[in-house]
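Provided herewith is a single structure, encoded as structure tokens, for subsequent inquiry.
One protein chain omitted, others in place.
Let's turn to chain A:
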Amino acid sequence: MIKASHISKIYQKDSVETVALSDVSFEVKKAEFVAIMGPSGSGKSTLMHILGALDLPTSGTYILDGEKVGNLSDDELADIRNRKIGFIFQAFNLLPRISALENVMLPMSYAQVPKGERLEKAKKLLGQVGLGDRISHTSSQLSGGQQQRVAIARGLSMNPSILLADEPTGNIATAQAEEIMQIFENLNREGHTIIMITHEPEIARHAKRTITIRDGNIVEDSNNQKQKRIKKN
């Protein structure tokens, strides 16, 4: 599903070079649930931006669901994000003025899905995340956990190749965070590929595999279920 080979990202500001990622390679197969862990400044956000086609690597190749992401125009990248990636952000990032239903419909409207189809799909997804009775609420009328569930429904609306979650429980109370992770586990069981970035080991434990990065390098890639650890280097 995902193949990242020798990915480096170097930020250049004035004449100072900052290496955010250096020669990172890994693969994620279909229906995997991967947590990417690391302290702040480790390069995990940069990695997420590249995996999410929000940014391009300085060198190396990134293949997402058979498509090479590199040297593409802004609009081509937007198209890939729209079709292949379901984003779930720490701050939920719902549009505040419109209803939950309209928020879920937004990615589909960018893909020119007919209105009737959009409406049906959005209602179904909100039902799936347990918000079938709150479809016309705006984000200010929803709790943090509920807002994140709307965001998950939005992330699923285009049947993406991967769900990309960036600290999905960072702004949510513990009890509700547990519910969100339950939803992730269920989605994974149904066959969705999930990549989640977090710095909390508690949350990472819900994933089947954990990749730890530090200073722009992968330092650990472990399988949670089998408790088997493969040390890199």
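What we mean here is this: contacts are C-beta pairs under 8 Å (C-beta built on N, C-alpha and C of every residue); 3 or more make two chains touch, one makes a residue touch a chain; residues count from 1.
What we mean here is this: contacts and distances are computed from a predicted model.
Student: Unshown chain, UniProt name, "Nitrite reductase (NAD(P)H) small subunit", "NADH-quinone oxidoreductase subunit J", "Multidrug ABC transporter substrate-binding protein" or "ATP synthase subunit b"?
Tutor: "Multidrug ABC transporter substrate-binding protein"
Student: Tell me which residue among A:Ile10, A:Ala31, A:Leu106 or A:Val219 touches the hidden chain in the full complex.
Tutor: A:Leu106
Student: Which of these, A:Arg97, A:Arg189 or A:Arg205, touches the one chain of the complex that we don't see?
Tutor: A:Arg97
Student: One chain isn't shown here. Among A:Asp14, A:Asp75 or A:Asp133, which residue touches it?
Tutor: A:Asp75
Student: What is the set of chain A residues that contact the non-displayed chain in the whole complex?
Tutor: For chain A, the residues touching the absent chain are 49, 52, 54-55, 74-75, 78-79, 81-83, 87, 89, 93, 95, 97-98, 106-107, 109-112, 115, 154, 158.
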